[in-house]
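First comes the structure, then the notes that go with it.
Shown here is a partial selection of chains from the complex, left in place.
Chain nomenclature is as follows: A, B and C, assigned in order of appearance, with residue numbering initiated at 1 for each chain independently.
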Amino acid sequence: MRPNSVKLLWSQNKTASCGWVSCDSPLIAETMGQSGLDAVVVDMQHGMTDLQSLPAMLTALATTAATPFVRLASGAPAEVMKALDAGTYGLICPLVNTAEQAEAFVASASYPPRGGRSFGPFRAKYYAGDGYLEHANDTIVTMAMIETSEGFQNLEAILAVEGLDAVFVGPADLALNFGYPPGPEQAYEPLEQAMATILEQSHKVDKHVGIFCSNGAGAALRKSQGFDLVVPSNDTYALARLLNADIGLINGA
Amino acid sequence: MRPNSVKLLWSQNKTASCGWVSCDSPLIAETMGQSGLDAVVVDMQHGMTDLQSLPAMLTALATTAATPFVRLASGAPAEVMKALDAGTYGLICPLVNTAEQAEAFVASASYPPRGGRSFGPFRAKYYAGDGYLEHANDTIVTMAMIETSEGFQNLEAILAVEGLDAVFVGPADLALNFGYPPGPEQAYEPLEQAMATILEQSHKVDKHVGIFCSNGAGAALRKSQGFDLVVPSNDTYALARLLNADIGLINGA
Amino acid sequence: MRPNSVKLLWSQNKTASCGWVSCDSPLIAETMGQSGLDAVVVDMQHGMTDLQSLPAMLTALATTAATPFVRLASGAPAEVMKALDAGTYGLICPLVNTAEQAEAFVASASYPPRGGRSFGPFRAKYYAGDGYLEHANDTIVTMAMIETSEGFQNLEAILAVEGLDAVFVGPADLALNFGYPPGPEQAYEPLEQAMATILEQSHKVDKHVGIFCSNGAGAALRKSQGFDLVVPSNDTYALARLLNADIGLINGA
C-alpha cells in the first residue's frame, strides 16, 4: 500500500504543510497538489464539496504528490466510510466534544476487528495499490477537531482514544467558544494558552496536532511553535487577499 | 437596461481592472466578483468552463458588482449567441486574424439589423432588466484578440470594423508568434513595441485596448501605459504563486 | 448585514408570498426569484436539490430580490450548517415532532453562545455583506414544520422554543396523519380546525406561521385567514397544471 507522506514526516518529527480547498473545483485542488504542499484538505464542512463531488476532488489530488485529506461535515459513519472509499488518506472530524465521539469516529474509519468500516474501497484501492485491506487502518490519519469549550475540557480523554492519530485545532470556532470573534494568530492570549496546552498534552501522549492558520506567516509561526501540520489559509481567503493587493497596485498606478 | 460598468469607465477615460477565472468554480468567480474588480472574465478558451457551465459562472458573477465578461473558445456564431443569452456583458474573441473574422464576430453578437443574433435572452434579460432588445447591441462590449502575426498585420482593418469596441492583447500567443517563449511584462522589446503600436492605433480610432498581465504590478504598469482594461493574472496562476511563497515561509520556519 | 425581507414584512404584520422549487435548475430558481415573490424555498426534502447543488440554487436566487429559503431534508446539524453557509436566509425543518427537536434545530442554526453553529460562512458572507457573525442569529428565519399528529400535540412546547421564529404547516403530511389523503384547501374540516389552532396558538406567542398551498387561489385564501407566509404550489405542480390546460385548449381547436 502506498505510504502516507504525513505519517512519514511525523515519524521523522517533521511538520507537514497542508493546503485547504473550499471551492469544489478539481483544477484548484490539482493546482494546490502541484504546489509542493505535503497534503491538501478538501473541506466538506464549510466548503462547497459534498459527497457527490468528493471523488473528483480526490482524483485530482491523486495526480499529484500531495496526500489527499478530507475535513468531514459531520463524522456520521456513512460519511466517514464514503470519504475513505473515495480515496482519502487523512480524515479531520469536526466538532469532537467527547471521547465517545472520537471513538465512534475512529471505529467508523477502521476495518474489523478495530472498527466497523464496511468493505468496498473502489477508488481507494486504485490510489493505495495492493494491500489496502491489511494496511488501511494504520495508514490513514484520523484527526479530531478541538474547537469547542467542551472538546477542550475533554482533551485528555479524547487523546486517550486508541487509533486516533492527532487532533486539529479550529482557531475560529475555539475563539467563538472562548467569547472572541475569529482573529489572526496571537490575537487573544487565553486562546494562545489553550493552544499551547493542546500541543503539550498531545505531544505528551505521542499524538500530533494540526492547525488552520491565517496565511503563510501564520503557518510558519505555528510550525516554529511545534505544530505538526500547518495550513496556510485556504483557496478563497488567499485569492481574496491577493486580489485586494492587486487592486491596490492597479488603483495606485 | 443595466449599464455596462466597463463602458462607463471608458467613457470617463478610466482603466477597468478585470479578473480572470480559469477554473469552473462559481465560488471562485463570486470571490473574484466580490473583490472590487470592475469586471471578471470567464475563460472558455483555455479555462475549464464550457457552454454547459457558463450560466452558473455568470450567475455567480451576477450576484456581485463586477461586470461579467467571457473569453470565447472560438467565436463560432452559436457559441457567441449562447454566451450572450447566458448573461454576458462583454465578449473577448480569440485568434482574430482578419477584419472578416472581426465582422463575423460582431454580427453574431448583434441583433438585427446590425447583425444576425437570434432572439431568446433568457438569463440575459434577468441580469439586464428591461430594454434588453433595444440596448443590448450598444451595451455589450465586443473585443477581438490580437495575438498572431497575421492579426497584428491586419490591425488597421480589424480596428475599422463597425461595432467592434476594443481589441485585447494576448501577450503569450503574440510572443510565440514573434518567436519568443511567453514571458513577463517588458521581457522582449519588439513585443513591447508591437503592443505600443496596438495601443496607439486603437486609440487613434477611438477603440479601447485590454491586456492580460502577469500580476498586479504588471497590471499597474499596463495601466500607466494607457491600456484601458488590465487583467492581473488569473485564479490558478495567482494561487500557485501565493502557495509557492507560503511554502517558502513554512520551510524557512 | 443585508436585512431579511420576510422578517421585515412580518414586523409590519404583512404576509410574505413565497415560491417553492422542486427541481434543481438554477434557471427555474432565478425565474421564480424574478417574479416578484418575497421569498423562494429550495426544497431539499422532496425536491431534487441536495447539498451538492444547493449553492448553485442559492446563488441563482441571490441575483434576485427574493429572499432565499431552504426546506431541509432532515435537520441534522451538518445539513443545517452547510445550508446556512451556502447563503440561506430562512430554514424550514421537516418533521419536527418535539420541542427537543426544535431546540436542536435552532441550536444548530445559531452561533455561540445561543447555539453550536460552526464558523465558516463562505457564500453566506458574500450574500449578507458585513456583520454576518454579529447578526446572523437574529436575521435568519427558523421554521419548524408541524406535519404529524405528534408535532401537533406538542405544538405549545415547540412554540415555546427560544429562537424559533415560526412554524410551517405541511398540509399533505398532516392530512395523512389525520387519516386523509392529501387534498386541496378546505377539503377536510378537522384538518382546517387543526390549522386554525396552529395559527391561533402561534400568534398568541408572537410566532409566525407559513403554509404550503395548492395554487394562487389557495394562497390567497390562507393569507386572508391570517397566515404569515403562503406558498402558491411549486414549480412542477404548477407547470403540470398549466400544461394540462394548454393541452385542453389545443385539443379543443
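Here, a residue touches a chain if its C-beta (ideal position, glycine included) is under 8 Å from a C-beta of that chain, and two chains touch if they have at least 3 such contacts.
Note that the coordinates shown come from a computational prediction; the quantities given were computed from them, not determined experimentally.
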item	value
Full complex stoichiometry in copies [only 3 chains shown in place]	6
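Convention: only the chains that are shown with their structure count from here on.
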item	value
Same vs different contact residues, chain A with chain C, by half of numbers used	different
Euclidean distance of C-alpha centroids - chain B vs chain C, Å	41
Per-residue overlap in chain C, given as positions that touch at least 2 other chains	55, 122
Residue ranges of chain C touching chain A (in the complex, touch as defined)	50-52, 55, 76-78, 81-82, 85, 111-113, 116, 118-122, 133
Chain C-touching residues of chain A, taken from the complex the two chains share	22, 43, 45-48, 50-53, 73-74, 76, 79, 94-95, 147-148, 170, 172-173, 176-177, 179, 181-182, 236
Residues of chain C defined as touching chain B within the complex	26-27, 30-31, 34, 55-56, 59-60, 62-64, 122-123, 126-127
